[in-house]
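Presented below is the structure to which this report refers.
For this view, one protein chain was removed and the others were kept in their places.
Order of writing sets the labels: A, B and C. Residues in every chain begin at 1.
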Amino acid sequence: MDWLHNLSPAIQDVLSAIGRAILAIIPIFAPVPVIIWYERRLLSWMQDRIGPNRTGNITFSRTSKMVPSFLRGKKFKLFGLAQSIADGLKLFTKEDIMPDKTDRVLFILAPLIALFVALTLGCTIPFGGDIRFTPVADVNVGMLVILAISSLGAYSTVLAGYSSNNKYSLMGGLRASAQLISYELAMGIALAAMVMNSGSLRMTDIVKSQDAPLYGVVSFIPNWNVFTPMGFISAIVFGVCMIAETNRPPFDLPEAENELVAGYHTEYSTKRWGIFMMAEYMAMFTFSMIFATVFLGGYHFPIRWDVLAPYENMYLVGVVVMLTKGAVGLTVYIWVRATFPRLRYDQLMNLGWKFLLPLAVVNLMITATWIFAAKVYGPMAAWMVGLVCYGVLFIVWAAIRHQAKKTQPQFQSRSVNMVNSPRRVLDVVPNKEVTP
Amino acid sequence: MAYIGLSLFMFSTGVVGVVIRRNPIVIFMCIELMLNAVNLAFLSFARYRYATEGHSLNQAIGGPMMVIFVMAVAAAEVAVGLGIIMAIYRLKEEVDVDELNLLGG
Amino acid sequence: MKLTPELIIFAMLAGPAALAAVGVVAFGSAIRSALCLVFNFFLLAFLYFTLSMDMPGISQIVVYSGAIMVLFVFVIMLLNPKLIEERKDLKRPFGIAFGVVLFGILASQVLPVLGFEGAKPVVHQIGSPNVIGDALFSSYVFPFEVISILLLVGVVGSVFLAKRRTD
Partner (left out) sequence: MKTLFALPDFNWGVLLPFLILAFTGIFGLLVLLVNPKANSKVIRTVTISGGLVALVSQFALFGGEYRSMGDMVMKTNPGMIGEVLILISLVVVVLISKPYLERTASDSPEFYPLLCWAALGGMIMCSSDNLLCIFVGLELLSISLYVLAGLNKRSKFSQEAALKYFLLGAFATGFFLYGIAFLYGASGNLSLDGFSTAPLHSGTDNRPLFYLSFALIMVGIGFKCGLVPFHQWIPDVYSGAPTNVVAFMATGAKVGPFIALYNIIMAVPTMSAIAVPICVALSILSMVVGNVMAFSQRDVKKILAYSSMVNAGYMLIYLAGLMKGHMAGAFPFGYFLLGYVFATLGVFVILAQISGRDASPITLQSLRGLSQRSPGLAALLVIFVLSQIGIGPVAGFVAKLIFVNGLIEANQSWMAIVLLANSAFAAFYYLKILKAAYSSEEEGAAIQFENGIESKIALAVCTVGVVGSVIFYSPIYHFITAR
């Protein structure tokens, strides 16, 4: 590699950045078929059916001369793993259809933006302890990069919806943009609390800060953010928001098939649709990784054994730990999809604006108080102050809820006034029969 | 300083847009373009003139600070501005800035 | 003027940014203009990075590309304005001439003063979030608090303007 060292430093930097970029894209890009297969198998298991389990099973001929002798008559099972590859091949070889009267430039641009967002989202996540290879960019605003890139994701859905020249698509696009804007706020604030906790926006610092003993006392468990009270609440908020950000069920309002055909990608087919699909799975995977990095201690083992410590900084071990955590996140994604029914639009907005956002803001404020108390009066006082704050707020919340339940009538049916819908009279019928 | 050149260009483009376009949303976007030209100017001044030797941190930080505030103000302005545009679209189907002449101005 | 890597990167970013700025004005359809503007803001963020302004650059993407322009695109789609045909009247050449004159005046005043100053080494890391955060909470805390009221005005105002009267 002498020639490499003889190059000018600037070019060396560029080359190493390109190398890291490739190294970072592959772990996001390569697992997509596996993720799809995993989702389908897991979903079918949860729904008590079989799912794709045949594609890729090969039984070599017993008699053919074409087959080498040691393979004759052997069976290979792939458990259906090749299903998604076959699907992909099908998608990419079908005839490309673009409806008439679309905005052609935007129609082509939209899936590419989705792909761009999915690929660059993970550029600040450290996959392992070895800073030579990962993350691609260890910038001092790492957390904001994630927020920035994920906020760009709205354009793909919006543009797809707009350019298709289809009412359903437009509705889907509008819903998507409203949903993404609403949930981004809560997500950002939840992450902000964790940034305050770690004292840095740099992702590697956030991971490092979670390597301490739990609460400073329990030496064999790492102090993951999810174990602290504020981290736990942030994790809940962030978890919900990340499902909403990736348009996955139960937040798949933009592509709700029983309302909007297929939402923003109604008019899409073949490779463009395939790109949308791939981007969605990649984004899922990346968000799981982000969750793992911020709340689950990144590439660290869940138990702090001194025996394991030297391995943590090795690249491959870190990647394996990280991918395992990512797989856990994916499992939760699929589990949620199998469990919850789709939200109604007003429920979606209420959840975002009236529950998650206040929760995240309150959590942020308590985190600030906590840190202040910890810096000024020491950790014990901080625990007391923090827990008292949480307790008081829970009581307040319960009181408000109680009051609201008393005053709010229970409805047999209700209609939702959408923006710009024709003016309607609210046909709310208080239901006398329903008594608690 | 090529950055200032770009900033000047963007600012003038924004002004031209405000003057010649008719759609209020596009005019508003041109105003945003002007604000970004301002931001670019602030940052390049801060970097090239005041982040260097012989200047205090207090001087240097002014540029980025101003940029942060401009962004926050722009966000509020956009919220209100788009609200106004939505409200006027509710009353009239089509809005051409040149044809807003109810008030005779 | 020497062709340095910095200059090449600047040209790569600034050229498309300038083109996109022209596109905002030149495109007939509002959504194309909006996309040009998004592209411009995105490139500007990278220009900020080349100025070693990480925090403003990334806030540029978060605030402008991610929030403000999404709002613009959302409103454009919601209203779906028919294309207002841009009539070719006196306003257009006059406006362009005005812009050219303005650019000429500003450039002739400013650029000779600045010349092509080379980049001196940075001693203050003013682009880093730590320094900006410190400044926000120390000497700039008063305008910072005022901004919070301003954002509240934005929220109240936009809700007030956009909500439909219930009567």
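Quick notes
By definition in this document, a residue touches a chain if its C-beta (ideal position, glycine included) is under 8 Å from a C-beta of that chain, and two chains touch if they have at least 3 such contacts.
It should be emphasised that the depicted structure is a prediction, and the values quoted were computed from it without experimental measurement.
When the missing chain is restored to the complex, the residue among C:29, C:52 or C:139 that touches it is C:139.
In the full complex, chain B touches the hidden chain at residues 4, 11, 14-15, 18, 24, 27-28, 31, 34-35, 37-38, 41-42, 45-46, 49-50, 55, 59-60, 62-63, 65-66, 69-70, 73, 76-77, 80-81, 83-85, 87-88, 91-92, 95, 97, 100, 102-105.
By the touch rule set out above, chain C reaches the unshown chain at residues 106, 109-110, 112-113, 134, 137-143, 146-147, 149-150, 152-154, 156-157, 160-161, 165.
Here is the rule we use: only the chains that are shown with their structure count from here on.
Shown here, the protein chains touch in a chain-like sequence that does not close on itself. Each chain gets a centre from the mean of its Cα atoms; for chain A and chain C, those two points are 29 Å apart. Chain B and chain C have centres, each the mean of its CA atoms, that are 6 Å apart. Counting only residues that touch two or more partner chains, chain B has none.
Across the complex, chain C meets chain B through its residues 7, 10, 14, 17-18, 21-22, 24-25, 30, 33-34, 37, 40-41, 44, 47-48, 51-53, 55-56, 59-60, 63-64, 67-68, 71-72, 75-76, 78-79, 81-82, 84, 86, 91-92, 94-96, 98-100, 102-103, 106-107, 110-111, 114-117, 119-124, 126-127, 131-132, 135-136, 139-140, 143, 147, 150-151, 153-155, 157-162. Those residues of chain C that touch chain A in the complex are listed here as 5, 31, 35, 38, 54-55, 58-59, 61-62, 65-67, 70-71, 73-74, 77-78, 80, 128-130, 164.
Remark: chain A residues 10, 103, 106, 109, 139-141, 144-145, 147-149, 151-152, 154-155, 158-159, 161-162, 170, 173-174, 177-178, 180-181, 184, 201, 417, 419-420 touch chain C in the complex.
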